[in-house]
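Every protein chain except one is present and positioned as in the full complex.
For clarity, chains are labelled A and B in written order, and residue numbers in each chain start from 1.
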Amino acid sequence: MHRPFNQREKNKMRLLLPILALLMAAPLVAKEELVTLPERDSVQLTIYNSEDLTLVRERRRLTFKQGDNRIQFSWANTLIDPTSVEFEPVGDEAKKAIEVRDTSYPAESHEMLIWTVSCNQPAGYEVQISYFTSGISWSAEYSGIVDATEDNVDLTAYVTVHNHSGEEYENASVRLVVGVIHLVERIVDLAQPGESTGRAWRRGDVEEMERALEDAKDEVNEDGMARPKEIQKAGLSEYYIYTVGGTETIPNGWSKRLRSFEVKGVPLKTVYRLEPDKFGWAFTKVLEFKNDEEHKLGKEPLPDGLLRLYRDAGEGRLSFMGALASKYIPKNEEVKVNVGPDAECTLKEKRTSLKKKDLVFNQWSQLVGYTTVEMFELEVKNFRARDVEVEIHRSMAGDFDFASEDKWEKHDADTQKIHFTLKAGSERKLALTVTTRQGTNSRK
Amino acid sequence: MRWLIPSLILTTLALSGPLSAKEELVTLPKRDTVQLTIYNSVDLTLVRETRELTFKQGNNRLQFSWANTLIDPTSVEFSPLTNADKLEVLDTSYPAESNQMLIWTVAADAAVSAKVEISYFTSGISWGAEYHGMLSTDERSMKLTGYVGVSNNSGEEYEDAHVRLVVGSIHVVEEIAALAGGARQQRMKEAYGKMRDADRAENQKKDIIKEGLSEYYIYAVEGTETIPNGWSKRLESFVQTGVPLQTVYTWDARKYGNYLAKLLVFKNDEAHKLGKEPLPAGIVRLYRDAGGNRLSFVGMVVTDYIPKNDEVKVNAGVDPEVQIKSKRTSFKKENLTFGWNGNRQYLRGWDTVEDFEIELKNFRNRDVDFEVNIVISGDCDVDSKTASTKIDFQTHRFNLNIKAGESTKIVYNLRTRNGSNVRNK
Partner (left out) sequence: MNKRLIFSLAGAALVASVVGISQPDTAEARIKLATLPDKEAVVVRFDHPNQVLVEEERTISLQKGLNTVDYSWAGTNIDKGSIVFRAVDVNSKVEILSTSYPPGEAALTWSISSPDARSEKFRLSYLMANIQRETDYRAIVSNDEKSLTFRHYFKIRNWSGGTFDSADFITRDGKTFEKGLDQGEAKRVLVNKWEKVSLTKEYVYDQYRSSEGKVMTDYVLKNTKEMGLGAIPLEYGKVRIYQDDGKGTTAFTGEDWGQFTPIGDDMRLNIGIAQDIKVELKKMVNDVENRRGNVYDTNEVDEYEIKNFKDSEAELILVLRVQGEWEMQKDSEGYTSYERIDNETIKFKVKCPAKGTPIKLKFHYKRLNNW
């Protein structure tokens, strides 16, 4: 059974929204005066992907009376951190006219607070209420379409925002933070009634970041047709912030995927690699590009996410190549996509000879030291109809000497590597000799 | 039991529309011929049947089903034998609702009639070989009869079938019974319960034609056979009189145990009036004419496949008329060498020197051949006045012939070096 989604949206319960009630005059129990709430004028979400954390800022216009105004804010059934809720006048005029004198957390409810705000110039003012919530997250995804010759890839990056916060945010402006921030307590725990243990969160970190971004402008496309949302990227300290142009509505439970960028014709290199440290023990096909200008990228780091590669199968059709979970890729860093072993380019290693020499005995005629001389042959076969690049890393252990007629170079203390091009349909044999001193012969 | 037979339904479709809509069922003729190729190394039989079918122009759908049989669905093949250029199998479909049915879509260029072959693997039919050897009273020759027996537990009766038996060990990567799935084990049990031996039912002798193919031999039974489910049937494969036979009394503890085994030996070659074809693996039973048309059992052996020119040895067990006795007649230590540990002397090496005597007695009224194998271990030298052959690094063999009623002794000496006296072991 399928139902158009907009019906469900309309049926959505609005009751879960944090409720802001303006209560005029004290005492609380006696002369409550409920003011009809204005719509929130704007809401901004700053979503972190390293932690289950979202900073929500909403602005509303409220009318203040001379003297003390009591403002009640409640958030039943949401995942808001009560310790993080802040009230702030917006604009110089408001800042001069109103001030928060105290915040009280009534004993009878864990999901409510009351601000006492004094006003010296009765009028309507814009205020900002901000708080942390959990349950909203975002993730990156990449989709690459490799051309038939595997020389280029058209790369599209996506960001997907997932809303499980218990609240629908309508027409929110969305900013995404790439990078790992430090949290001493999980917001989802702080949101539990009765669990509030006070402010442990260094709010300053986030606020500093926020201020730096105040200039970021929303991109509006008023040329008759909507364009994919421009996602602005800006670096800040150790973080990157992606700002989604315009506003988004993400109902509770929904996810929404937006295009982050699209770059056509990123130059791609294919290298067959045996690098046990990075790719395991299989001789594997690796597609490579760099997050730099030369590769038409490098404008921003690429957040970790799933990368799916498709090959152009002709006539615009696709063929699936592989998928991998990519780590965070800084600017100028290489991206190596392991698409798995390819039966059309193979590597076989065999030990062609084993000899022992320099046997050393102790006074009881027991063997205590010897040296092995082992010869190995590596055979690389390229069954493909195109030239391929090959890189092989080979590690040894112990006190060894490495010798080969082929042009190996030292990668690290225990590893030699070689890189070469193998012509279509050809094969190459590499021969190497490893001499290993064992027992008392070892100098290590 | 007709319902067990794979059934074939031809449906012709005007259009390749939904299956349920425009099917036309055509009554099918009986299968014209059926050929069974039965393997003995694995539980597998290749069934080939031919039928005359009429095709309409366009796409024809042929339904083939095999409920309650042991057919491997992946093996079923369709091929036109006549008018093959006008017919093409477009695909084979295995419908979801039945795993004992398939549908071929066959395109016909024109309305044609064609002889088609349907082939498939089934399990549950097997064959085996058996041999009977009738020894002459002097045991110097025998009459050898070869049989092949076919058992049918396939769940199906094959009537008037051409039967071929494959001698050889083919490589099969998956068991046909497993591919056929289902209640194979149960079926086998039931079949054994009602198995009847149709051995005596044969009333005329049939030739079995033998031909080589690759690494195998194919035995084709002349004419056709009807083999009901649950039955087995034995056919004579060959009879050969006057096959020369040799008797060798053999002492080889590793092969036959610690006794003197009477081995009756013949070869599958021309000199033994055999050698026309290899002999399939089976049981060889030897009998002796005990006089008065009575038989006495001599021995039996389960043989592997016997290639042409290879040898067959049938162990007839112990013969009280031929005896062996072995004893050690002397034991000494020599060449003791000593070393010093501080001021204490200790034994480092020594040789053991042993004399053995093997006595062989022939109480029979004929000369007999003996083969005696001795096994040594360690750094050991063998010395004997009786000639011997080195079989491998630890086995020496004496071959002797002893006249009727006589006896003889083999004397040999073993020198075994121990401790530091060991030279090369």
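Please note the rule applied: contacts are C-beta pairs under 8 Å (C-beta built on N, C-alpha and C of every residue); 3 or more make two chains touch, one makes a residue touch a chain.
Small disclaimer: the values here were computed from a predicted structure and weren't measured.
K.L.:
Among B:G223, B:G242, B:P307 or B:G419, which residue is in contact with the omitted chain in the full complex?
P.N.:
Of all options in B:G223, B:G242, B:P307 or B:G419, contact with the hidden chain holds for B:P307.
K.L.:
From the listed residues B:A178, B:V239, B:L347 or B:I391, report the one that touches the chain absent from this view.
P.N.:
The missing chain is touched by B:I391.
K.L.:
Among the options A:H110, A:K256, A:K269 or A:K296, which residue touches the chain absent from this view?
P.N.:
Residue touching the chain left out of view: A:K256.
K.L.:
Considering the complete complex, identify which of B:P95, B:G257, B:G317 or B:G419 is in touch with the unshown chain.
P.N.:
Looking across B:P95, B:G257, B:G317 or B:G419, the contact with the absent chain belongs to B:P95.
K.L.:
Of the residues A:A123, A:L306, A:L324 or A:M396, I need the one that contacts the missing chain.
P.N.:
Of all options in A:A123, A:L306, A:L324 or A:M396, contact with the hidden chain holds for A:L306.
K.L.:
Name, in rising order, the residues on chain B that touch the hidden chain in the full complex.
P.N.:
These residues touch the chain not displayed: 16, 18, 35, 37, 39, 41, 44, 46, 48, 74-75, 77, 89-97, 121, 164, 166, 168-174, 211, 213-216, 218, 269, 278, 305, 307-310, 390-394, 424-425.
K.L.:
So that we can see where the missing chain sits, which residues of chain A does it touch?
P.N.:
Its contact residues with the unshown chain are 1-2, 4-6, 8, 141, 143, 145, 160, 224-229, 248, 250, 252-259, 306, 308, 310, 313, 316-323, 340, 343-344, 346, 350-356, 359, 361, 364-367, 370, 374-375, 377, 381, 383, 425.
Heads up, the rule we're going with is that only the chains that are shown with their structure count from here on.
K.L.:
Can you give the whole-Å distance between the Cα centres of chain A and chain B?
P.N.:
Distance between chain centres, rounded to whole Å: 67 Å.
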